[in-house]
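Pasting in a structure now, in structure tokens, and then I'll have a few things to ask.
Note that one protein chain of the assembly has been removed; the remaining protein chains are unaltered in position.
By letter and in written order, the chains are A and B; residue numbering begins at 1 in each of them.
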Amino acid sequence: MTRTDRKTSFFAYIFLTIFAIVMVFPFVWMFSSSFKTSEEIYEMTVIPENPSLANYEFIFNYSMFPRWFLNSMIVAVVTTISVLFFDSLVGYTLAKYNFPGKNIIFILILSTLMIPTEMLVIPWYIMVRQLKWMETYWSIMFPGMISAFGVFLMKQFMSTIPDDLLDAARIDGVSEFGIFMRIVMPLVKPALATLAIFNFIGNWNAFLWPLIVAQTPKMYTLPVGVSYFSSENLTRWELIMTGAAVSTIPLIIFFIIFQKQIVKGIAMSGLKG
Amino acid sequence: MKKALLLLLVVSVIFAGFAGAVKITFWQYYYETKVKLVDQLIEEFEKQNPGIEVEQVTFPYENFNEKVAVSVPAGVGPDVLTLFYGWIPLYVTSGYLVPLPAAEFSAEYLSSEFFPFVSKGIEFDGAPYALPTAVRALALFWNKDLFVEAGLDPETPPTTFAELVDYAKKLTKYDDKGNIIQEGLTMQPSGQGHQWIREVLVRQVGGTPYTADNRTVLYHLTAPEALKVYTDLITKDKVGYPGFLNDDVTAFRSLKAAMTIDGSFRLGTFRPLTNLKWGVTELPSMNGVKSNFASFWAHAITTNATGEKLDASIKFLKFITSEYAQKLWLEQVGELPANPNVAAAYYDHPEYGPFLKGLEYAHATFFVDETGQRQVMMDAVDKVWIQGMDPVKAFKEAAEEDQAIIDEFWSRVE
Partner (left out) sequence: MKISQKRIVTAYVFLAVPLVFYIVVRFYPMIYAFWLSFTNWKLVSPKQDFVGFSNFVKLFKDKVFMTSLWNTIKYVLFGVPLVIVISLFLAATLNRVKHLQWFYRLLYVMPYITPLVAVSWVWRWIYQRPPAGILNNLLMAFGLDAQPFLTSMNQSLPAIVVTTVWVNLGYCIIIFLAGLQTIPQEYIEAAKIDGATSRQSFFKITIPLLSPITVFLVVTQSITFLRIFTQVYNMTDQGSGGPLNATKPLVLYIYQKAFRSFDMGLASSATVILFLIIMGITLVQLLVLNKRVQY
């Protein structure tokens, strides 16, 4: 390594570190505030003088956070399972079958990526009311049961599967659906993992639609709950920060476990264009 | 065959149950102490009126309006519901409410059982539509410790507006850059500030906010300086500003505001705070004029209630607005009795007294769109202190927007 190389990389690290601090500081401040008491909340200390778990106790015992947590979990898990199944099935069918209308169907599905959710929420809301789905998990979940991006992603992966493999299975007498479930699905596990992680995060963090359709606090998801809880407790910043922390912690854990897939997934979504 | 018999049995039992009792539904927004008290009241009511069953259903405050809007026209709504008095025009014109029958609720009954501003507030097009159990008024809360710190007597709060300004200035603390670090007086139009301007300051500088038929805005003509009186506290005297520590309640409860104007419902918020030593007093007078803003939630009978249900609803409405219910409401919820006879007993109470005295000279604004009309006043204050607009001009613009909301409402109704 030459001297100039060493010098530039030294400055590079400084530059990167400064930005890293900017990126992380809000999280630090959030956690720090969540351990403070209401007397200390306006003190500008990063490490609380009398750190206390009282805010967390309050959140778990006297708020609806546990319920919201459960709601978010149900919504995110069910939609993710549905997306994995249907997106793979559609992707597989589009990649491996020949039938009239195939291209039109693919283009139509892709074109829905251009429709902003904001445009659909009003009709969805009217649908939910007319079909009396109000206050059900289904009403929160149904718009996300299939994702067009996932179809695109799975189709790409499915087309790399050799046709011989499928034909061999057919000769062995495996049913068409059996081929999909038992042979194709295991082959695309890495893609499924990426899709699952993204879909889970997306549904866990979704705000606009749950805000509109969940009418009573009982049905709120975590983000809607955080928003509602925070506006109800505007006088208690230590509680707001604790609520924010509680809704962030699962994702930070999730992220640390799956960071490789997440980074890969983001990169993939970028290179599709 | 057995199944069919069983079904028949079940059906007949259900119908027998129905035939025996009239069942009515009561809706209110969720507020813990109110819900508990109403449960208790329902139990007593059912004991006194065998044959009537009342079911209570609650919703969060934010979507109460929408629930009503969706359910009543569909015929699945409540028979009796609790609504903010400011929503009465909207509810009546949407066809949700029936007028209170004159035979049961005569003008004499209303004037003997309720404060005068109540009967005005529940009226629409000459007919009464709802009755309150409890009412609210404004008063000035002050922090006694901060008074001592500033060298003021902690037991003598300001009584006139001039004193209020003087005290507020002494009680405001700044850092060396001139930023406020402790407010002398909270300035939060989104809280009760807009009511203070509209019904108190306007009248105190000699104006009237609206014409007697409530259809024309007058405040910018009769009291063009009223907004300036308010905004001067922010821009000239610098004793506080909207959004300091987010809002007035936070500032006061975190001991960062020395005085705040708020409603009687706030007593319950401040009472449990052990580190806050507070007192409460009547709103300061100006030019010898005392004024106050009163508001209330009231119970009304909906268009769902007909026949037997209507009779049962009338009985229930009378019961939950009775003197007995009002006393319990004060003790358990902390809101002021709507009946002057009940209120009289608490006249010298250190916490309720100032509010009750305020009720005597209080006015209730006739809102056609409470949220919209509040926003107009909030915007006016923002225009002055954020954009630097002349307060007289901002007040005039507010009046125009307010008038537009009122006109729009009446154009829909007529």
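Note that a contact is a pair of C-beta atoms (placed from the backbone, for glycine too) under 8 Å apart; a residue touches a chain by one contact, two chains touch by 3 or more.
Here the structure is a predicted model, which means the values were calculated and not measured.
Screening A:Leu53, A:Leu70, A:Leu165 or A:Ile252 for touch with the missing chain picks out A:Ile252. Within the complete assembly, A:Thr93 is the residue of A:Ser38, A:Thr80 or A:Thr93 that touches the hidden chain. As for the chain not pictured, it touches chain A at residues 8-9, 12-13, 15-16, 19-20, 22-24, 26-27, 29-30, 33, 42, 44, 86, 89-90, 92-93, 97-100, 102, 105, 108-109, 112, 114-127, 142-143, 145-146, 151, 176-177, 180, 201, 204-205, 207-208, 211-212, 222-224, 226-227, 230-231, 237, 240-241, 243-245, 247-248, 251-252, 254-255, 259, 262-263, 266-267, 269-271, 273. Contacts to the hidden chain, counted on chain B, fall at residues 66, 69-70, 73, 94, 175, 177, 179-181, 190, 241-246, 256, 371, 375, 379, 382-383, 386-387.
Assume only the chains that are shown with their structure count from here on.
Chain A and chain B have Cα centroids separated by 42 Å. Residues 59-60, 63, 67, 70, 245-247, 249-250, 253-254, 256, 275 of chain B touch chain A in their complex. Here chain A touches chain B in the complex through residues 38-39, 41-42, 129, 215-217, 234-237, going by the rule given at the top.
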